[in-house]
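Would you mind keeping the following structure in view while I ask a few things?
Here the complex is missing a single protein chain, while all its other protein chains stay put.
A, B and C label the chains in the order they appear, each numbered from 1.
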Amino acid sequence: TIKHGKHIISPNDPHYRLWEMFMILLVLYSAWICPFEFAFLKYLPSEIFLVDNIVNSIFAIDITLTFFVAYVDHKSYLLVDNHKRIAIRYLSTWFIFDACSTFPFHTISLFFNRHGNSLGLQLLSMLRLWRLHRVSSLFARLEKDIRLNYFWTRCIKLLSVTLFAVHCSACFNYMIAERYPDPKITWIGAVIPNFKEISLWIRYVTAIYWSITTLTTTGYGDLHAENTREMLFDICYMLFNLGLTAYLIGNMTNLVVHGTYCTKKFRDTIQAASEFVSRNKFPKHIEEQMLSDICLKFKTEELKQQKILDCLPKAIRSSIAKHLFLPIVQKAYIFQGVSLNLIFQLVSAMQAEYFAPNEDVILQKETPTDLYIIVSGSVEMIAYSGGTEQVHGKVTAGGVFGEIGVLCKVPQPFTIKTIELSQILRLDRTALFDIIQESKEDATIIMQNLNQKL
Amino acid sequence: TIKHGKHIISPNDPHYRLWEMFMILLVLYSAWICPFEFAFLKYLPSEIFLVDNIVNSIFAIDITLTFFVAYVDHKSYLLVDNHKRIAIRYLSTWFIFDACSTFPFHTISLFFNRHGNSLGLQLLSMLRLWRLHRVSSLFARLEKDIRLNYFWTRCIKLLSVTLFAVHCSACFNYMIAERYPDPKITWIGAVIPNFKEISLWIRYVTAIYWSITTLTTTGYGDLHAENTREMLFDICYMLFNLGLTAYLIGNMTNLVVHGTYCTKKFRDTIQAASEFVSRNKFPKHIEEQMLSDICLKFKTEELKQQKILDCLPKAIRSSIAKHLFLPIVQKAYIFQGVSLNLIFQLVSAMQAEYFAPNEDVILQKETPTDLYIIVSGSVEMIAYSGGTEQVHGKVTAGGVFGEIGVLCKVPQPFTIKTIELSQILRLDRTALFDIIQESKEDATIIMQNLNQKL
Amino acid sequence: TIKHGKHIISPNDPHYRLWEMFMILLVLYSAWICPFEFAFLKYLPSEIFLVDNIVNSIFAIDITLTFFVAYVDHKSYLLVDNHKRIAIRYLSTWFIFDACSTFPFHTISLFFNRHGNSLGLQLLSMLRLWRLHRVSSLFARLEKDIRLNYFWTRCIKLLSVTLFAVHCSACFNYMIAERYPDPKITWIGAVIPNFKEISLWIRYVTAIYWSITTLTTTGYGDLHAENTREMLFDICYMLFNLGLTAYLIGNMTNLVVHGTYCTKKFRDTIQAASEFVSRNKFPKHIEEQMLSDICLKFKTEELKQQKILDCLPKAIRSSIAKHLFLPIVQKAYIFQGVSLNLIFQLVSAMQAEYFAPNEDVILQKETPTDLYIIVSGSVEMIAYSGGTEQVHGKVTAGGVFGEIGVLCKVPQPFTIKTIELSQILRLDRTALFDIIQESKEDATIIMQNLNQKL
Partner (left out) sequence: TIKHGKHIISPNDPHYRLWEMFMILLVLYSAWICPFEFAFLKYLPSEIFLVDNIVNSIFAIDITLTFFVAYVDHKSYLLVDNHKRIAIRYLSTWFIFDACSTFPFHTISLFFNRHGNSLGLQLLSMLRLWRLHRVSSLFARLEKDIRLNYFWTRCIKLLSVTLFAVHCSACFNYMIAERYPDPKITWIGAVIPNFKEISLWIRYVTAIYWSITTLTTTGYGDLHAENTREMLFDICYMLFNLGLTAYLIGNMTNLVVHGTYCTKKFRDTIQAASEFVSRNKFPKHIEEQMLSDICLKFKTEELKQQKILDCLPKAIRSSIAKHLFLPIVQKAYIFQGVSLNLIFQLVSAMQAEYFAPNEDVILQKETPTDLYIIVSGSVEMIAYSGGTEQVHGKVTAGGVFGEIGVLCKVPQPFTIKTIELSQILRLDRTALFDIIQESKEDATIIMQNLNQKL
């Protein structure tokens, strides 16, 4: 619904999102091919040279495109669609890096030098790895997206980092062997003396195999450093691995702790409750009510939900209460005929609770403190007198109970017990009286409703 | 007590539970034999073939049985025992997988082909691994069962996963060697050139040995990849191991943190209290009282128990208070003769606390705020006057103290100190007066009881 | 001070504690010698045989002694010094294990067999490892002792477990090699063909070296399994190592998390405060006051201390307040001449706070809510009028401020700023009036004191 300036693309445009995903694929290709060319392809085959140039061109298009994409300002949280401001922001931040990583050094060098395989040129083409920053920002966005599973997003990120490290070190280690004067005294030459003549596939797999054997610290020892250059590279790589492995384990621990948190908390609560029960030798019916109430609280995530509600501003909480409870409260016999104004205020003061089957909601003779309205489920009214238990009736969805105690200030005449899983609204006596006080007419109507019932 | 429809089995039926445990055993057998047959048994011996077919038949029976087992609906938490709904639910979810994993591909192939050892057939028989989902749901259930130790349940789960990974990769790695054209250039052939002729036991142990050497990243190097196929498998296996090891460590860290939590919290609290004491140079008797009170709180888990009570609904809390305190409060001299109604209300307002031996409960001259009833243990009444300490009496279980201060509104005449470990009920003055106010008769009786004692 | 029955030793007796420490040393010796004898000493040298028998005798004495040591009952927390109950408890729990682990199987076998080196006998002598349960309970006790550093106690425990695992597996692995028919095809024989003839020291170091190389997953591969028996043992040992390593890392993570908790919390709080300051562009003097207040709170652990106080029962809190504040409050000019009773009640309602140098305690024109008494340090009274700042005086330890605002109900006439680090008592206006109300005489004295000063 927001209009943009002329020739401006919104960053949330679905076509632009698709283009971004396509760019990510090209970045992944660049990340793989860059070290590979560096180490294994002394002379670029013409097919790869062509593909590289096409990819470069697409990145050049993307740079141009960026000048037309609006951005969200970090201070005002507003979308900026002014061409000048977009250009200034891009030119003053990442433009120079993007441009360098897209510049076709290789192609240009061919005008001066027929082979174009000098070490300097190869290093310049490594600038393309800058493009990886896009992947990093993609993952930062994915981690905050609740539609995706956090565990697997994080695992895929870690796997990508690991694979990239393995690939890079494999390529670099091979390059050291390739360029060493005596091919026999290299990690690969000691095992395959004529390694420069065998197929690219075998050489690549062997390099990756060495790399991952070192990374995972398996270290079979069938392939190992043979000269000082390789030792120096190995020292650096192993130091890096130490950090990477620790990082992987740290992340996994974090995920496991996060994943088992709920089960552990549930176990701890149930266990503490069970110990409490057995220490005090509670009768069976109290134990059952306690445990089923705790289980229900965990299943319905009542506690979590209450925490969220407490943080929200008052107006939103009122909206929620209105949406949830207004239809039920309006239909309750005790509030028939009172003004909508009053009901609106009552609703904001109410709280919804779940009760497990066979759970006591009110005990007979208790001081009345709340009025209850049933949203779903049903309850029984039971009176104990002279040792016998007598069922006095059943209240179902929409029904009210506890109103006699609260409005007439007498101890509860009945024990109220749920028959099935019930959701029940609770209204505090003090809050009820505070609200009723303001409007005498409504108070009269409520007392009439109660009298009519009795 | 719940009746089911005809020919319906309850999922909690002890006979069905036993059947389920028996099925788990068969699943474990399938999980082990599947990869083993795949790699080591080119031609199935007739004994194993027979056992496989029997197991398959039992699984077929289980599939049929599932159509007669009631299930708990996830929304209403009710048991569904309707044949049609059970069938629809099963057919629309897991039936197809269960059926495929039970289909006797091997037996049928024998009608067409005498040997039945084609790679395709072997892969089809791997479908039996689907049955493992039962083990996974078994563990999910066991983890929530507080009768079992969480640490060991979790460890056994991790051990099972590890052993299965080791077994599978050992089998798969052996199969690669077995099928490689030149047996000398394989991981096992390089060490045991005639490996195809040696006993199955040695081959299996060697494969497992290689597998676990790689999984634990020990990597002796006596057995290692010799050709590209093996290298590729090793690369995948080591990548998987990296994840598995991190997962194992993460889980163990989680368990250790969970296990040492209580000790650490206890230490932190005691340490903070000790520092507080030494910074302020408290006299010895205050220090001892503080530390013994904190130790007692941890031993009796008072704080945890209070947290659970706070979360329970009011009616359950009232039931608990009634069960715990009613007999004691009724016998207290000060409440002799008052109505049960009043006692019932008093009991809901009371709190139980533990006091360590030699701990002060009330200090002389303090403003009275609470009335105390002793549940167990005993206390001394001490008066300090003119620098000397005089013991005025002893109150034992069932006795009341602090009532003079509260009811007559005078500062406490005595210091009350526990003699032994005591559980004491505490009733707040304000709550007491609020409850007494409602019934004048009871208030008179209470004052008479007090006067009689004095 | 507690008397015991005749011939009863208290478990806290310092001599008995020393005896226990001596027993721990013997246990450590047993733990080391047991596997060592098992693997390396086919025929026990007479010196070791003698030492073993002496150690056994001492353990026999300890078993006898246990019948005379009182114990703490887990339910009543009382010391039981009844001979019969002690005996019943010991006989019904650990006696049988202790007796078996002390029984001199080796000595007795010599009567029947001159060599006494059968495998069965060696296994029976492994029963002595049962004694290790004492070390485990020692560590459980040490971990709860706050005089010892938790980090190092835990590290030493883990190191002990690791060393014992290394020692046991080294011995067991050597025994497998020793008993293998062909000494050349063993892990040690492949490197040192005549290993049975070399010195015990070299064999033991080599075994330990292999064991630790495997445990740490270094796996050089210079020593590795050569036959199926060794492979099977290696498989078990590596599986165990996986668990042990994960356990070590889990523990270390736990300790690191615990150790860096304070620094991290301090950083987080300071960082959040700094961001808050920079976002709202606070003037320098507010920023400095905020940060120095937060730093002080962390240094004095005020928040932690408050939490401990909140958990203690009322009487202990009163004792603490009386000890800390009574001398200071009695000397304050405003409470000169009032009854000790009133001061005692005031003191219980007070709270002590630290203020950093140059921190505002009261702002001019603020609504008065508290009365302050300086415990240590000093403050300045500053009045801002017409844009200039004028120092009206200085209040030092024992002085009172804020009393005019509170007692006369006028806005604070001065800004009060600390000159140096000060500890100040704070008394809430409402609490003060509640307490004064009860005694009209004291109220008159307080107002007279104030009038005299003004």
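Operating definition for what follows: contacts are C-beta pairs under 8 Å (C-beta built on N, C-alpha and C of every residue); 3 or more make two chains touch, one makes a residue touch a chain.
Fair warning: this is a prediction, and the values are worked out from it, not measured in the lab.
Chemist: For the chain that is not shown, enumerate the shown chains it touches in the whole assembly.
Modeler: Every shown chain touched by the left-out chain: A, B, C.
Chemist: Among C:M126, C:L232 or C:M252, which one touches the chain that has been omitted from the display?
Modeler: Here the residue in touch with the unshown chain is C:M252.
Chemist: Can you work out which residue in A:V205, A:A225 or A:V395 touches the chain that's missing from view?
Modeler: Missing-chain contact among the listed residues: A:A225.
Chemist: For the chain not shown, which residue from C:G120, C:P283 or C:G386 touches it across the whole complex?
Modeler: The one listed residue touching the chain not shown is C:P283.
Chemist: Which listed residue (A:V55, A:C155, A:A177 or A:I249) would be found touching the missing chain in the intact complex?
Modeler: Of the listed residues, the one touching the omitted chain is A:I249.
Chemist: Which residue numbers on chain C touch the omitted chain?
Modeler: On the chain C side, contact with the omitted chain comes from 155, 159, 162-163, 201-202, 205-206, 208-209, 212-213, 215-222, 245, 248-249, 251-257, 260, 263-264, 266-267, 269-276, 280, 282-283, 286, 289-290, 293-294, 297, 303, 353, 355, 359-363, 365-367, 369-370, 411, 416, 420-421.
Chemist: Take the complete complex as the reference. Which residues in chain B touch the chain that isn't displayed?
Modeler: Interface with the chain not displayed, on the chain B side: 217, 219-221, 249, 253.
Chemist: Across the whole complex, list the residues on chain A that are touched by the chain not included here.
Modeler: On the side of chain A, residues 76-78, 143-144, 146, 150, 214, 217-221, 224-225, 228, 231-232, 234-235, 238-239, 241-243, 245-247, 249-251, 253-254, 257-258, 301, 304-305, 307-308, 311-316, 318-320, 322-324, 340-341, 344-345, 348, 435 touch the unshown chain.
The rule is simple: only the chains that are shown with their structure count from here on.
Chemist: How would the chain B/chain C interface be labelled, same or different, where same requires over half of its residue numbers to be shared?
Modeler: Because under half of the interface numbers appear in both copies, chain C and chain B meet with different residues.
Chemist: Please compute the C-alpha centroid of chain A, do the same for chain B, then give the distance between them in whole Å.
Modeler: 26
Chemist: Please tell me the distance, in whole Å, between the geometric centres of chain A and chain C computed from their C-alpha atoms.
Modeler: Distance between chain centres, rounded to whole Å: 37 Å.
Chemist: Between chain B and chain C, tell me the centre distance in angstrom, where each centre is the average of that chain's C-alpha atoms.
Modeler: A distance of 26 Å separates the two centres.
Chemist: Show the residues in chain C shared as contacts by 2 or more other chains, in ascending order.
Modeler: In chain C, residues 217, 219-221, 249, 253 touch at least two other chains, as defined above.
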